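Yeah, one chain of the complex is gone here, protein chain that is, but the others are all in their spots.
All chains are identified by letter, namely A, B and C, in their written order; residue positions are counted from 1 within each chain.
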Amino acid sequence: MLISDIQKEIIEEFAGLGEWMERYNYLIDLGKNLPMIDQAFRNDDYLIRGCQSRVWLNAELRDGIVYFTADSDAIITKGIAALMIRVFTGHTPAEIIAADLGFIDEIGLKEHLSPTRSNGMVSMINQMRYYAMAYQAKQQK
Amino acid sequence: MLISDIQKEIIEEFAGLGEWMERYNYLIDLGKNLPMIDQAFRNDDYLIRGCQSRVWLNAELRDGIVYFTADSDAIITKGIAALMIRVFTGHTPAEIIAADLGFIDEIGLKEHLSPTRSNGMVSMINQMRYYAMAYQAKQQK
Amino acid sequence: MTDFPILKIRSDFPILSQMVYGKPVAYLDNGATTQKPIRMIEAIDKIHREQNASIHRSVNFLSDKMTSLYEEARTTVQNFIGAPKTSQIIFTSGATGSINLVAFSFGESILKAGDEIILSTMEHHSNIVPWQMACERKGASLKIIPVTDIGELDIEAYKNLFSDRTRIVAVTHVSNVLGTINPVKEIVQIAHSHGVPILLDGAQAVQHEPVNVADLDCDFYAFSGHKIYGPTGIGVLYGKEEWLERLPPYQGGGDMIDQVTFEKTTYNVLPFKFEAGTTNFIGAIGMAESMNYLSSIGLENIQRYEQQLRDYAIQKLGAIPQLRMYGTSEHKAAVFSFILNNVHPYDTGLIIDKYGVAVRTGTHCAMPLMQRFGIHGTVRASFCFYNTMEEVDRLCDALNAVLDLMG
Partner (left out) sequence: MTDFPILKIRSDFPILSQMVYGKPVAYLDNGATTQKPIRMIEAIDKIHREQNASIHRSVNFLSDKMTSLYEEARTTVQNFIGAPKTSQIIFTSGATGSINLVAFSFGESILKAGDEIILSTMEHHSNIVPWQMACERKGASLKIIPVTDIGELDIEAYKNLFSDRTRIVAVTHVSNVLGTINPVKEIVQIAHSHGVPILLDGAQAVQHEPVNVADLDCDFYAFSGHKIYGPTGIGVLYGKEEWLERLPPYQGGGDMIDQVTFEKTTYNVLPFKFEAGTTNFIGAIGMAESMNYLSSIGLENIQRYEQQLRDYAIQKLGAIPQLRMYGTSEHKAAVFSFILNNVHPYDTGLIIDKYGVAVRTGTHCAMPLMQRFGIHGTVRASFCFYNTMEEVDRLCDALNAVLDLMG
């Protein structure tokens, strides 16, 4: 599936949800079901700096495809991380770099993404892109 | 004459004057007629610091009585200095220290005396009092 | 329960009738910043519309009036905190600006390699980092007063931190995280008994109780306008005259000088020596208006009412078994830091926000204190005199909803 198709799918899922309570419930479920990151990666080297909830992120490249895993100590943040992984994982570096993340706005999570919101969400997305850029640079060598 | 009587006299003189133009004219005349300070005193040692108009002040004690002379490069400031000298000169240190300068307010010069007005007027009055205090301390020794 | 005119007071703060997510906002983030009374809002508006002009240095009607208002504001602050002279009141950009001023000027003129500065574990970063920077420049080091399990300063340990290299103590009056009201008078006396000066960080104190710096006998006292119902970008540093005379200026610029040549510059008298450039004179006047408003209600009345709020909140929050409170001293402001079992503070904050309850979550700019308690953050509800018992209830209801949702 294209990254844009996955985003559409998510937008549709959220459209079926009611007010914030259902949305948060959904994110909490996503967070609970996100496979935990390998404990080996749950350390400061993989920590994304953000004032409040901590997010650990790992990426691996296999056969030209990027796979992300993540964890967070805050469950709603973890739910958002699960969404991000669903959107980005299994794609090529080039696709990830080119992707426009319009869905965040449309599912009402924009407030979680203001550049200075202290939850590390923006940093997480940036970090995912940096991984993709690094892999792309490696491939082109 | 008592310092308070001199102040009354000045208040009456000003009451006879019309709007600001006449008051300023009066101050300008006073300034013009103020005997210049002895050139020997027109130097930085006698300068009262204030951002804008410079005021030089000297005091002398003769037979227990204080005599002030002053000069300024701004004529309205000089006129106000002339008023201050008229009020303070010829009195004992104790009288000068005890004096309440209510007249300044009553003749509409209050704006010239705000603590931070950069014309050195407040500094001049303070300096006159300091002279008086110094002389009093000397007498009491 | 009280004859405090809470309805009248709430009507003095326009923002309190704002709705968020369809509910009237329960603003419990007063430790971060406070709301503005109509008097101060209107004072600022009037200056902008009718009075604004440059202070001190221009010769005209508007400028004279503006200067008077500014210097009257200084007198208001002087009276508000019981300072002996107006020249001891320095307008700064905020508590952070005030503390940086002292840390820099004291650091440059007094600190030598090997010297020591005493801080406490419960300091806000604004009362840590400036001292760290001064220590780094001068080769000095920090000694830290520990905090007990209930969130009080360990005074016996404090006494043992002094050495003949101790140069200054810097301690907060009221903790922004725990709410602990430190025994500052005693803390000052101990410092002085060692001949050491002391700065008190009053950022969380001046708005909640009557403060008298002469009585406290502290050498410096710092606080922020925006936390005392005033504008942003303005703060106060009070200092003992002897210290202010002795310390070199902090920033260079207009108004703080006496004479400038390229060879040599001499400095203005107090307080102007420490007020470089065009100050936030409109902010200063706004802050003074807020102080006048507080005085019209009476700081003692405010303190008493806030104690009632505190006691009620202790009882209600204490009834939530999954809630772990940090800071349980008897001497405590109406500031509550806590964690709900197994729920991340950030999740808690996000959810109760949807109930219209505004709090702050995170480390509250006090990471060393978080480390002391082995946590990464808390939820903080900080009350003030326009809050109500009903808002305590709303907080607790929202917290119970969080527990349901996350359960």
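Throughout what follows, a residue touches a chain if its C-beta (ideal position, glycine included) is under 8 Å from a C-beta of that chain, and two chains touch if they have at least 3 such contacts.
These figures come from a predicted structure and were not determined experimentally.
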{"item": "Touching residue (missing chain; options C:234, C:247 or C:313)", "value": "C:234"}
{"item": "Contacting the left-out chain in the complete assembly, out of C:74, C:167, C:208 or C:226", "value": "C:226"}
{"item": "Among C:44, C:205, C:218 or C:244, residue touching the chain not depicted", "value": "C:44"}
{"item": "Contact footprint on chain C, counting only the chain that is left out", "value": "14-15, 18, 20-21, 25, 27, 29, 32-33, 35-36, 40-41, 44-45, 48-54, 57-63, 93-97, 99-100, 103, 108, 119, 124-126, 128-133, 137, 142, 144, 224, 226, 231-234, 249, 251-257, 259-262, 265, 276-283, 346, 349-350, 353, 356-362, 364-365, 367-368, 371"}
{"item": "Hidden partner chain, residues of chain A it touches", "value": "49, 51-52, 111, 114-118"}
{"item": "Chain not shown, touching residues in chain B", "value": "20-21, 24-25, 28, 51-54, 73-77, 118-119"}
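The rule is short, and it goes like this: only the chains that are shown with their structure count from here on.
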{"item": "Chain separated most widely from chain C, comparing mean CA positions", "value": "B"}
{"item": "Distance between the centres, which are taken as Cα means, of chain C and chain A, whole angstrom", "value": "38"}
{"item": "In chain B, residues with contacts to at least two other chains", "value": "none"}
{"item": "Touching two or more other chains - residues of chain C", "value": "none"}
